[in-house]
Structure formats: C-alpha cells, structure tokens
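Below you'll find the structure, written out as structure tokens, and then a few comments.
A single protein chain has been omitted; all remaining protein chains appear in their positions.
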Amino acid sequence: MKNTIPLQLHVPEPPARPGQAPDFSWLQIPEAGSVPRPDTATEPQEMRPLAYTLIRVLDEAGAAVGPWNPRLDPETLRRGLRTMMLTRAYDERMFRAQRQGKTSFYMRCTGEEAIGVAQAMALDDRDMIFPTYRQQSILIARGWPLVDMMNQVFSNTQDRLKGRQMPIMYSSKQASFFSIAGNLATQFPQAVGWAMASAIKHDDRIAAGFIGEGATAEGDFHHALTFASVYGAPVILNIVNNQYAISSFQGIAGGEHSTFAARALGYGLPALRVDGNDFLAVYAATRWAADRARSNRGATVIEHFSYRATAHSTSDDPSKYRPAEEAALWPLGDPITRLRAHLTALGEWSDERQAQLSTEVDNEVQQAQREAESYGTLGTGEHHSPATMFDDVFKEMPWHLRRQRQELGF
Amino acid sequence: MKNTIPLQLHVPEPPARPGQAPDFSWLQIPEAGSVPRPDTATEPQEMRPLAYTLIRVLDEAGAAVGPWNPRLDPETLRRGLRTMMLTRAYDERMFRAQRQGKTSFYMRCTGEEAIGVAQAMALDDRDMIFPTYRQQSILIARGWPLVDMMNQVFSNTQDRLKGRQMPIMYSSKQASFFSIAGNLATQFPQAVGWAMASAIKHDDRIAAGFIGEGATAEGDFHHALTFASVYGAPVILNIVNNQYAISSFQGIAGGEHSTFAARALGYGLPALRVDGNDFLAVYAATRWAADRARSNRGATVIEHFSYRATAHSTSDDPSKYRPAEEAALWPLGDPITRLRAHLTALGEWSDERQAQLSTEVDNEVQQAQREAESYGTLGTGEHHSPATMFDDVFKEMPWHLRRQRQELGF
Amino acid sequence: MNMVQALNSAMDVMMARDDNVVVFGEDVGYFGGVFRCTEGLQRKYGRDRVFDTPIAEAGILATAVGMGVYGLRPIVEIQFADYIYPATDQLVSTAARLRYRSAGEFTAPITVRAPCGGGIFGGQTHSQSPEAIFTHVCGLKTVIPSNPYDAKGLLISAIEDDDPVIFLEPKRLYNGPFDGHHERPVTPWSEHEAGEVPDGHYTVPLGRASVVREGEDVTVLAYGTMVHVALAAATEAELDAEIIDLRTLVPVDIDTIVASVTKTGRCVIVHEATRTSGFGAELSALVQENCFHSLESPIARVTGWDTPYPHSLEWDYFPGPKRVAEGLRRAMED
Partner (left out) sequence: MNMVQALNSAMDVMMARDDNVVVFGEDVGYFGGVFRCTEGLQRKYGRDRVFDTPIAEAGILATAVGMGVYGLRPIVEIQFADYIYPATDQLVSTAARLRYRSAGEFTAPITVRAPCGGGIFGGQTHSQSPEAIFTHVCGLKTVIPSNPYDAKGLLISAIEDDDPVIFLEPKRLYNGPFDGHHERPVTPWSEHEAGEVPDGHYTVPLGRASVVREGEDVTVLAYGTMVHVALAAATEAELDAEIIDLRTLVPVDIDTIVASVTKTGRCVIVHEATRTSGFGAELSALVQENCFHSLESPIARVTGWDTPYPHSLEWDYFPGPKRVAEGLRRAMED
C-alpha cells in the first residue's frame, strides 16, 4: 500500500553563500511596461496573474513605459528624488552617529527608499500609516522635521518619546504615522482595524500597513488579510520583500514556491507585485490600490520586490551569511540611480543639479544633526528625568507607580 | 485628489436567517466526474483550478463517475457505509445520554461522517491524525472500541483520561489519534511538526491534520501552511467546511470572496476542494494527497465541503440563527444516503441489508453503552480518585503538587 | 437583572451615549453571544457597530487596537477567557504598551470582556481564571465583578476608561450568587439585592474594593465567585470575618486592604486560579509588606490547585466553602 521512499525534510537554501558568486538566475524580471493595468473595478479573481509578475515602469534606458506609467510631472519626480536622497543622507549620518557612540542602535533602509517615498507621495497626508522600522522615508516625505526624528534616535531631552523607545521607533500622530512596534507584524492587522474604523465612521481616510517579507510568517499577517477581506477594509497592505530577514533569505519565509503577493489571492484580495526599486511603479501601484480602497472596493496587497542593500541593523554583519557583492549586483538596481536616470532622460536633470542636490541634502541633515545634538545624545547622557519613566503607563498614575517613583527618589 | 464617496464597512450576512426560506443560489456544484485528476507529480501552480471547483464522484443516480473514481470494491464500500452508520448511531446515543444527564456535553458529526471515515480508510493506520472534535469517525474507522470512547464521554472509572477532559476530547496513541484540543487550530501546525519529524527520521508515516473552516482564521492555520510549504512536510491539511462556526456562517470566516482551499495557493501548496458528503470523492482526494506526501512532494490542502446537519454541540440551538429546514435541504445530500444509493445501484446492497445493518450498529452501540455505564457516568459520579488530579502535570510530581494533594486529603 | 442582563445593559447604555462604542467578537452579532450578553445589540445599533468576527482572538485584539487608535472605543468579547492566549502578544506588546511607547499620542481604550472561572463542567479549556497574567503586564487594568450591580457599573467605568481593561466575568455568577455549594440550587439574582440594577447610566469606579461584610476576626481578600464562597464559608465557620471584594485587581485598592488587615491582624486570600504565581501571591506580598507588624498569623492562600481544571473532578479542584472555612480556621489558630 505504501510507497517505500524514505521521507526527507526539505530545508531551503539561498542561491549563494559567502565565498560564492551571487546567483540571480532564479529571478524572473518581466520587461518594463509589459504588465497590463486592469481597471480598479475589475473583480479580484480576474487579476490573479498580477501577483506572479512584476510591475515595472522604468526601462533600462530610463524611460517610463507601459500602462502603469503614472505620468508624473518633473516637479513631482524631482521631489521624489530629493526625498529619497534626503532619506539616504539621513540614514548615513545616523549610522555614523551610532558608530560614534551617539546612540545605541540604528537601521537603514538603503535601497528601499522608493517604497516609502513613492507610497507617501501617492497617498493623502491624512491617510494613516502603520509602518515597520524601515519606512523612515515616509516621515521624511511628509515633511516631518529631521531634528525631531534625530531627537528620538538620540533619546535626548527633546525626544517626544521621552527616551523610552529604542532609536528609530518613531511615532507621530500629527504625521499620521503610527508608533513603530518592536514586535514584528503587530501593526499589520492594526492597520486593518484602523481602516475598519474609518469605514464605520464613513470617513474618507484610508490606511496603509507595512510588513517585511520575513514577518509575513507571523499569525498577525493572516489576521490582517482575513479581516481585511471579510469587512472590505479600506487599506493597502504592503509587503516589503527585501530578500532578507536578518540572516534568513526569503525562501525561509516561504518565498521558494510562491510570491508573497500571491498570499492575498486565497482571501479573494487582489495583489500587485511591483518592482520596489522603481519609484514610478510603486507610485502607480499605490494610486491604484488607494483608488480601490476609496471607492469601497476594499483592500489590496502590494508586494514591493526589493533588496536590503545594507546590514539588517548596526548589530548585524551580512558578510557572515551572504555574498559581499550581492547588493551591488542586484539586477533591479538602485531606486535613486534609476529615478535620476529617468529625470536625466527626460532632460529634466543634470549631473550638476545632482551634485548640488547631494550637497543640499547633506547640509540639511548636518544642520539638523547639529541642532539635535545640542539637545543631547544617548552617548553624552542628556535625557528626560527618570521621574518621567512612570508617566503614560496609564493615563492617570495609580498608587503603586506613585510609590515606586518615590522609591526611586522622585 | 480624493474620491468623496463615504467609506462603508461591509459585514457579511448569510443567505438566509430563521424565518426565511433556505437559499442555496450561491452554491456552484459542478457535475460529478467533471473535474480532471492531474498526476500527483504535477506542479502545484498547474493545478490551481482544483481549489475553486468541487471534486465529486457520485452522481445523482448513485453511479461513481469520472477520473477521481477510486474504484473501490464492494467490500470496502460496505465497510465505509457501516462505519458511517456506526458513527451516526454512536452520536445519537451519546447525544441522548447527555440529555439524560449522563454526561455534561456532547458534539455530533452528523452529515460529516464521510470525511473522517473515507480519509481514515484511505490512509495507513499508522499515519498520525491531528483531529478536531468532529472526527470521532476516524477512531471508529480504525476499530477503536466504542466502550473506550464512551468511558471518556462519561468520565467514568475506566476513562483512560482519568475524567480530566471534557466529553469527546479523545486521545489514543495506539490508534495514532492525537489528543483533541479545546483551543481551536492548535493541532494544525502540530500536525506539520509531526510530519517534519517523520521526514527528519526518514520514516514513511505521514500526518493528517484537521481544522474547521471557522478556525482557519486563527494564526495557527497560517503557521501550518507556511511551515508545511517551507519544509515540504508530508502532511494532509484538511479543512472541514461545514458552513458554520457555532452561529457564524462561513462568510464570517472569510469564505465570501474565496474558497478555503484557495488559501493554500499563496503558499505554493496544491489544494483540492471536494464534496465532503461524497465518500468516494473524499477517499480519492485523500489517496492522491497521501501519494504526494509519501513521494516527498509535500503537503496538500483539502477542503471538504459539507454541512453541519445538527447543532454545534449540546449547548447550542441552531434554530436561533439559521433556517430550520436548511439542513434537510442541503443540496449535496447526506453521505450515508449517498453511499447506500451507490451500493444499491451497483447491486451490492438492498433495503433488507440496510435495515439489518441499522439494527446491527444500534445493537453494537447499545451493548457498548451498557458496558460503559457499568463503569459509571458523570451523572452517577463514579470516577477516578481526586488524588489522580495531581498526576501527569509533570512526569514526576514536584513538592508543591505533593503538598497540595495532601491539603486535599490524599 | 441577572449578570448577563446587567452586562448587556451596560453596553446598551454606552452604545446609546457614545457613537464611538462598538462591540465585536465571535458569535456576538446576530446570535447575541454564546452567553447571550450582547443579545439585541446588533438589531438596535446596526451591523457596523455590533458584528461577528472570524475566530482569531489576536485579530480581534489587533483590529480593536487599530480602532482605538482611530478614536473608537471597542468592546470585544473573547468567548472564554481560556481563548485569550492567542491574543497575548497584541495585548501585552501593543494594547498595554501603546500609550507609553507613543508618550500618550496613541492609546487603546479597549474593553476586553471574557467569561472566566469554572463550575460548569467545562474542563481545562472552559474554566480558567488567567487574571494573574494580566496583572503582571504593566499598562493593563484588570477587573472582575461579583454581582450584577457591580458588573454593570464596572463595565461602564471600563468602557469609559482611556486605558485597556481586561474585564473578566465569572460565568458561574451569570445567573445567581453561586457560593460553591454545587449540590444546592442557586438562588437567582432577582432575589438578591445586588440584582437590583438601574436601567440607566451609573458607574462603579475602578480601583475601589468593596467591604461586603464587616468583621473583626480575620480579613478575607476575594473577587468574583470567591466572594460568595467566602461569605458562605465565614458563616459556616462561624467566624467574624471581614470580607473584601477587590473588584479591580490592578490598580488594587491597597488602602481598604491595609485598613482591614491592620484591624483584624489575620488574612486569608481566596481565588479560583492555580496557586503558584496567582494574584494571591501578589496580595500576600502586599499585605506582608504593608501590615507586617499587625499580622498575628501567616497569610493563608486558598486557591485552585496547580493543575489544569479537571472535568469530572471539578468540585475537588474548586476552592469551595469547606476549604475556605478550613483556611479561615487555620488563620485563627496561631
């Protein structure tokens, strides 16, 4: 009755490890402009192929092509470029600040700037973001002051979060940017709850949640998709597939036999898989999903296919688990380089302007850092009073916290 | 920029409520025999349509038709019929025993007998089952003594579980039937873990997990599918879609815009959707999935499309939330009636044999009940000594439990 | 009103007063909940304010947090307290921590209702009292009423509270003041003064205990079902016990506790949950820290055993009046 083959456990292995040459042969990259763009009124079951392809707008020559081209004016494109560059400059500075002992920890989003910036620009500023720790670009795109972000990173006296949170765990109600969670994935179904509330109140604001491809394995991801599907929640569910979750390649998260976008299909939700390093593709996909949400057609899942170009965090050393050159050779390139090439191809940009902009954003960051450091850094130790440690556990401080504060001498 | 339509929350509603006529217009039932049967070596992505259809073998006339016909001999068919009838007779008796105060609680599987019986018969007895509370038919199919099951239901002196567990929470290592959980869905990823272990040890036994369509919303479901996909675990992941989760119709679980089988596709797993009231279809699907698992092709998800013909449990009154006649009018009929018709059509059965079998299984159950009741019932209060309450919390009883047992007077 | 009606009334009152109050959970919509606590609410307030959810406790809590962030006041039902564990991360890492981590910008004013406790032959997964876990989580308040009047008043306070509240309902008290004498019929709430529940809005404040019986001999700290068991036990042991119904576990009413134990010099703590690291441990530590010099005998704990709640032996598990009376006598000995 039984087949007698001994059973075997399959453990996915990445295409290349340190010491081996990077291998991208598994990557299937459709040509820019080749993926059709259905009307947002199309039924999800008719759009399933969009979960298995890659929406790309920018071609190798820097031209914007195909039905997903959002036809942005040069001003908007330049704003996108500037915001991405500002984000990268900010990241570089904060990374160095950590190395200089000014703070305990830092996380860059290098290579993933287009995802946050284009999405933020394609949404309304009042739409609510439930980010992970790699969407600082959204705060920046919304014009949030770098100084305020740095105050948080430095846990200094001006840190609105009172030094309580690890660096990069920003929170800004005013910027409609939800408090970043340490526990992965928790924010994803919360975004759905927020969107449900907006629908219950007949509001017109939608939500956008973010999650890394690694964190999609958490139950929270499933709850987000289930609730979004059941209640037709007006939310964009963004999966950032940057190929790695710390040391684990995306196959360990379940990317070997399917795409992450395809997870959506089983719930009857539409899914777009986009080139996350293509500013225009991200912008267009976001607009499409936002349009669906705003017209009561419910949630869309977007997988942003990208690459984590630097370390997971300042505590990580990727050379221990992936080929050193993999990042530089990533076939989908760098989002800043690609948008710059596009603007140049349009005749709306030049090397001089690029150099000028580069200096400009560097200065902006430097100036902000000077101000933020004047309020202290973790290294120098200026911070909120220990008495504040007992605030905000509850709205009103109960007796036991008052007593404990006294015990500490306050 | 924004569309000004006010957002709306969508809350799924069942086709009919008490006082309304049952409405099955939403049901799409393909003809028996019409669904192709791919080779088990086929790549999952080529079999996606199987998640959206319904594999059926028995046609209206009682003939077994099409490529999924498992071509079972009449002896096997009669064994299937007998086991289903025995299960139903057992359920009826235990239901009445609860009403008579002999135990606290009972759950029937009426209308769902084919799922457990056919799957058990299509598997090897050493394959490990991780059941929910509605697969008593599997224990019965494996020849497990009814008396032992009743002892558990009655929490009597012979209850191997020492009266600890609510009625119907069977456990039998010898029958490769995992201890039933009160917390929904927990067993589903455990089945995957067991299967992974079997693969790690190069064994040839596979696992079969069960879950209700309602419980698929739990994170455990997602973990099961993720781990099964990543490690190619030799497991059958059965979803029993009996249309209801207590009072909630399957739309509340996310069945409005997709099938439950389709959840599998996003993980790159193959899925079969079968008529769960068709003994032959369940048998054939199970064999197909077991063959895949045993040949290291990994997991298969099977959605068994059925109907919970009676109340959720003895604590439930379905007339409060669904039309009373819905069960009787269920378009896919009753599994016992359908298999009987098939045997009759084959000339392998008669009304006399049916009547005889009916008496036989009733007697068997009655006799078992007489014996079980001789060991006590919950109502009459013969049970294990309270001293046993402190056993098995740990392998060896630590001091604090010994002291507590003393406090109780033992 | 019985306790189910009182809870229903609390939600009804609050839904009528505040458009931002929404109710959801498994089977709470059309059906009105497996214990009928939400009966009629969907009909009255519509499907987008009262609705059924998928079976995913973590999803329920997570969406409640998101709604709280938006500005709603969600009341969610977890069908049995035993099924709250899948939601632990959302509760601990998010709901409880949100105000702190955002320095007050974002909050989760959620009320989590969950029937708890045994006595209905529910076995290990329909009988648990997991309150101790929540009391260890800073940022959560934990409430357990012992009668319909308090249940309604406390539930309204919980809904109005701007912090997340775990609201545990001793299901054995839904229909009457069960005192542990399972061999006798329970008198219905209609015959009990705490069954007189006003129709309208009123509150019983969080953080305040109630002295349900004054006495001089010994203090009993109890909550939920155990309040009634303690009353029966004190009567049966013929002791002049002062019985305190804590009502709120965090923040606990330390003043009432200290005043009583200072007076009596003796203390017995009673709960249904397993003993080790139960909330009784915290109470014992607090009493000892605050009343050391008044104590004339060791503080005793009468609790559920450190085993799962067994089905057929549930009355051997349940700390009934006999065991509580023994505890009282022990406390009087030294």
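So that you can tell them apart, the chains are marked A, B and C in the order they are listed, and the count of residues begins at 1 in each.
What we mean here is this: a contact is a pair of C-beta atoms (placed from the backbone, for glycine too) under 8 Å apart; a residue touches a chain by one contact, two chains touch by 3 or more.
This one's a predicted model, so the numbers in the text were calculated from it and none came from an experiment.
Listed by label, the shown chains that the missing chain touches in the whole complex are A, B, C. Within the set A:Y52, A:W144 or A:Y321, the residue that contacts the chain not displayed is A:Y321. From the set A:Y52, A:F105 or A:W144, the residue in touch with the chain omitted from the display is A:F105, counting the whole complex.
For the chain missing from the display, the contacting residue among A:G163, A:G268 or A:P335 is A:G163, taking the whole complex into account. Of the candidate positions C:V65, C:I299 or C:L328, contact with the unshown chain belongs to C:I299.
Residues of subunit A that touch the chain left out of view are 8-9, 11, 13, 17, 104-105, 155, 159, 162-167, 169, 181-185, 214-215, 217-220, 245-248, 252-254, 315, 320-321, 378, 383-384, 386, 388-390, 393, 400-401, 404, 408.
Within the entire complex, the positions of subunit C that touch the omitted partner chain are 58, 82, 85-86, 88-89, 92-93, 97, 100-101, 124-125, 132-133, 135-136, 138-139, 250, 273-274, 276-282, 284-285, 288-289, 292-293, 295, 297-301, 306-308, 334. With the whole complex as reference, residues 128, 130, 160-162, 164-165, 169, 171-173, 178-179, 181-183, 186, 188-201, 207, 219-220, 222-224, 226-227, 230, 391-395, 398-400 of subunit B touch the missing chain.
Note that in this section only the chains that are shown with their structure count from here on.
A centroid comparison over C-alpha atoms places A as the chain most distant from subunit C.
The geometric centre of subunit A is 41 Å away from that of subunit C, both derived from CA atoms. If you average the CA atoms of subunit B and of subunit C, the two centres end up 36 Å from each other. Looking at subunit A, one finds that residues 196, 198-201, 219-220, 222-223, 226, 230 touch two or more other chains.
Annotation for subunit C: residues 48, 53-54, 56, 58-59, 86 touch two or more other chains.
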